[in-house]
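Omission of a single protein chain aside, the complex is shown with its protein chains in their original locations.
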Amino acid sequence: MNKTINQKAWFFVVPVFVLVAFNAAIPLMTVVNYSFQETFGNNVFAWEGTRWFKQILLSERFHDALGRQIAFTFIILLIQIPLGIGIALTMPKKGWGVPVCLILMSMPLLIPWNVVGAMWNIFALPDIGFLGYSLNAIGFDFNFTQQPGDAWFTTILMDVWHWTSLVVLLSYAGLNSIQPAYYQAAEIDGASRWATFRYIELPKMKKVLTLAILLRFMDSFMIYTEPFVLTGGGPGNATAFLSIDLVKMALGQFDLGPAAAMSLIYFFIVLLVCWVFYSLMMKNEVKS
Amino acid sequence: MKKYKWLIPTLYIIFLMLPIYWLINMSFKTTTEIINTYSLWPREFTTENYVKIFTDSTWYMGYVNSITYTVFNTVISVAAALPAAYAFSRYKFLGDKHLFFWLLTNRMAPPAVFALPFFQFYSSVNLFDTHIAVALSHCLFNIPLAVWILEGFMSAVPKELDETAYVDGYSFNRFFFKIFIPTIAAGIGITMFFCFMFSWVELLLAKTLTATEAKPIAATMTRTASTSGYELGLLAAAGSLTIIPGAIVIYFVRNYIAKGFAMGRV
Partner (left out) sequence: MAKITLNNLSHSYVPNYTDADLVLRDINIDWKDGGAYALLGPSGCGKTTLLNIISGLIKPTKGDILFNDKNVTSLNPVERDIAQIFQFPVIYDTMSVYDNLAFPLKNRDLSDTEIDSKVREIAEMLELTSTLNNRASGLTADGKQKISLGRGLVRSDVNVIMFDEPLTVIDPHLKWILRSKLKELHQKINRTMIYVTHDQTEALTFADQVVVMHEGQIVQTGTPVELFEKPKHTFVGHFIGSPGMNILPCQIENGQINFAGQEIQSNSNIKKNNFQKTQLGIRPEFIYFSDKGIPVKIKRVSNTGRHKIIDTECSGGTIKILSNASTEIPSGSTHISFDQKYTYVYGDNWIIE
């Protein structure tokens, strides 16, 4: 759309700017402030330079948390994106099935995150939970509160339960926007089911899938509440992802300097990955 | 193969419903039954968990608090985002692209990063433990989202609509409220749905910024789980009740959801 140049448009943006600046810029300044200083309480600060940053970047604890975080995000993306596309492809296109699917599939998205954690805690408990009890009944020694592997399995299953629907809804919308003529042309051209998916459906879903991957990356990288309620980061530190570790450091141990430095590094990683991914996708777009 | 296509969504929905069923199942059991037996449905059906929640003010006020700040946040986010999204969709101005990108980066900010500074900041302006503090803090991620979704809907409205209205002698305000807003009503509905959703499900900031007066239901639940013993039935009943507002909201916007996603925005 041709946009007209109008500097007065800034007045329209002022409320948003003020509200977000109030919420983002000021707290971010505080974080930056802490990250370079040592506090002794009572607003006494000492300049520490980049000490906290070095300390965090070199600490094994941070490396481990980051490693766990990357592994977690990678696994859930690998499961949720193909699964979401697959479900969207098999969903009904018209009739009573559509609203039923949409409503039931959206349900997990609207449950408070700690309730999701609590629900899965109850669901997976080996003695009274359906999942834990069933797994033990068929011969698996399953206990997510004791065994790191089981804790990971449960956390990933919970995230798949919680968020795959978002990918489904996005893909479904992308599929629905494809004109029937494309399918008809493919049918006339003698394209196989796979070729139809590969050359029509997938390219047309590119935009929504980019969005789905970005959203799922961001939200899974920031995940806090659900694993905190489900496992508390345990057993040990097995499921202590970046946010859990950060909150532990900031509010639990009150190590403000290192926590602030970690916050900035954390934020920076999310921004960087999103930016790289987004530019890659856009570069492709320009080429075509 | 086509014949069995329905199996996949059906199995997926069953997978989605199982944990929810288990939660509801637990909520109708007595504490002794939960601890002593494993059963697929309540043997001694009881509503005492629900009775407790609806009679104890620390419980039911949690719902009131949650709904209050969620509604506040939805109204603030949409009201502020409407003019901004209009500006982004219609005008070019100094720094527009940078501003838009900066707004979106806030959607990428991990709430955990902001928990501590928010606590200090809202305490220093005497807003700690108020509904408005939580509502304002949720603007951090909801305003960028609202601007983004609304901008998508507004860009889809041809500019000729604006021009025709001005030619017909409408003032900007009259045009905006009488013509433009009704035109994008579906978009506003979807935006409100997402703002409501993200504010309703968030807990970290809501918990950090409240103590007693504005404590959200979700936080009441965590306290129950940790301090007053392991009252699983009560916890399950409270959890089951938090599903209801979401279900109601989904029911109302069911026809718009697919459409909203199709716009390529969230």
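General observations
For clarity, chains are labelled A and B in written order, and residue numbers in each chain start from 1.
In this text, contacts are C-beta pairs under 8 Å (C-beta built on N, C-alpha and C of every residue); 3 or more make two chains touch, one makes a residue touch a chain.
None of these values were measured; they are calculated from a predicted model.
The chain that is not displayed touches the following shown chains in the complete assembly: A.
Among A:Phe22, A:Phe153 or A:Tyr199, only A:Tyr199 touches the chain that is left out of the view.
Among A:Leu58, A:Ile138 or A:Ile188, only A:Ile188 touches the chain that is left out of the view. The chain not displayed touches chain A at residues 179, 181-182, 184-185, 187-192, 195, 199-200, 203-204, 287-288.
The rule we apply is simple: only the chains that are shown with their structure count from here on.
Taken in their complex, chain A has these residues touching chain B: 1-13, 15-17, 19-20, 22-24, 26-28, 30-31, 86-87, 90-92, 97-99, 101-115, 118-120, 122-123, 127-131, 133, 161, 164-165, 168-170, 172-174, 176-177, 207-208, 211, 215, 218, 221-222, 224-225, 229, 242-244, 246-247, 250-251, 256, 259, 263-264, 266-267, 270-271, 274. Listed in rising order, the residues of chain B touching chain A in the complex are 5-9, 12-13, 15-20, 22-23, 26, 34-35, 38, 40, 66, 76, 79-81, 83-84, 86-94, 96, 99, 103, 105-118, 120-121, 136-137, 139-140, 143-144, 147, 155, 159, 197, 200-204, 208, 217-219, 221-222, 225, 232, 235-236, 239, 242-243, 245-247, 249-251, 254-255, 257-262, 264-266.
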